[in-house]
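The complex appears here minus one protein chain, its other protein chains still in place.
Chain nomenclature is as follows: A and B, assigned in order of appearance, with residue numbering initiated at 1 for each chain independently.
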Amino acid sequence: MPGSTLLLVLDLIGVLAFAVDGALTASRTARLDVVGVVTLGVITALGGGIMRDLLIGRVPPATFSDWRYLAVAATGGVLVCLFGHRMGRRRVARSLTVLDAAGLSLFAVTGTGTALAAGLGPVQSVLLGGLTAIGGGTLRDLLTGRTPQVLSSGLYAVPALLAATVVVLSAQVTHTDVVGVGSVWALVAAGLCFGLRMVGVVRRI
Amino acid sequence: MPGSTLLLVLDLIGVLAFAVDGALTASRTARLDVVGVVTLGVITALGGGIMRDLLIGRVPPATFSDWRYLAVAATGGVLVCLFGHRMGRRRVARSLTVLDAAGLSLFAVTGTGTALAAGLGPVQSVLLGGLTAIGGGTLRDLLTGRTPQVLSSGLYAVPALLAATVVVLSAQVTHTDVVGVGSVWALVAAGLCFGLRMVGVVRRI
Partner (left out) sequence: MPGSTLLLVLDLIGVLAFAVDGALTASRTARLDVVGVVTLGVITALGGGIMRDLLIGRVPPATFSDWRYLAVAATGGVLVCLFGHRMGRRRVARSLTVLDAAGLSLFAVTGTGTALAAGLGPVQSVLLGGLTAIGGGTLRDLLTGRTPQVLSSGLYAVPALLAATVVVLSAQVTHTDVVGVGSVWALVAAGLCFGLRMVGVVRRI
């Protein structure tokens, strides 16, 4: 599968993970109604990508020019409305952790890839990848009145920046921009971020 | 009156409504002083339009390139400083509801119109109209530490998206972009949103 398709697929899986995560947060932690659930799901899912696109001048952002992003984000919110109430409290808490870590890892990789493809330098691409990864979750926490996880968790921004660094290095070593980066490295970077974040959750760092 | 003039007039009335609303919130709910009152009024009035202009790449936003927006927003804040203290508590509460609903309805219409005029597709224009409508109020609620109404009220985003849909449909049926859309449809859309929102307020949905 070509690099650009891989980026899109990982991006959409990240959107779905964050949409379900934001919607579950809305329905359980913040006790919002159906509209609030879908809205917070969509904002959490698309917030990071919108910030990224604004900063590289890609307007209107992919969210607005590519209907697949919105469709996937809305689907995540609707799924939670339909099936979320069947989940027990502990399963919700565990799901929130895993989904947030998955979205964080995928967006760190795709955000960095998008930045490289837009011609940004290595350091800038790492930063933009990190911002894409933490953007949606930070909006979610702000809107529900909680301290953003990026500030309260020790291992949250660090794994994202690490994954972004792996993507940049692999793109430089293989002499391609990330659209052509090997799928393997993108997946290694995402897996590294996810693993490190879960270590942080388990050890409460 | 040509479509572009209608858009501007509706936009400025929306700016005034949100400015008075934000300033009243600052002086009564958040108990801020004169500078805080005018500042929150201006942010509430202009926040939605700035987000919209950033997302369609219209920089500097109309707020900065067209002095009328800022003048109207500041006027709203100053009016509240001069006359706000004469209002009783119940009248303030009622005014806040009506002004917020008015701003929401007008910005849903003008935001959608601006998006269509900028060449965005139908779905994107509906979304951008919705974002323009809820943007200022969401900033107001975030800055005063409250849960944003778009998340806590069932009938808040829905009426805005509905009005945006009416604008897009009427523009497609009449084969014009919204700058040329009939005034009637713009007013129908705004009225629909306002009415639906007030139903939501009365029935506490």
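We adopt the following convention: a contact is a pair of C-beta atoms (placed from the backbone, for glycine too) under 8 Å apart; a residue touches a chain by one contact, two chains touch by 3 or more.
None of the values given here were measured: they were computed from a predicted structure.
Summary of contacts with the chain left out: across A:30, A:43, A:70 or A:120, the touching residue is A:120. Within the set A:151, A:173 or A:199, the residue that contacts the chain not displayed is A:151.
As for the chain not pictured, it touches chain B at residues 26, 30, 32-36, 39-40, 50, 54, 57, 59-61, 64-65, 67, 70, 142-145. For chain A, the list of residues touching the undisplayed chain reads 54-57, 120-121, 123-124, 127-128, 138, 142, 145, 147-148, 150-158.
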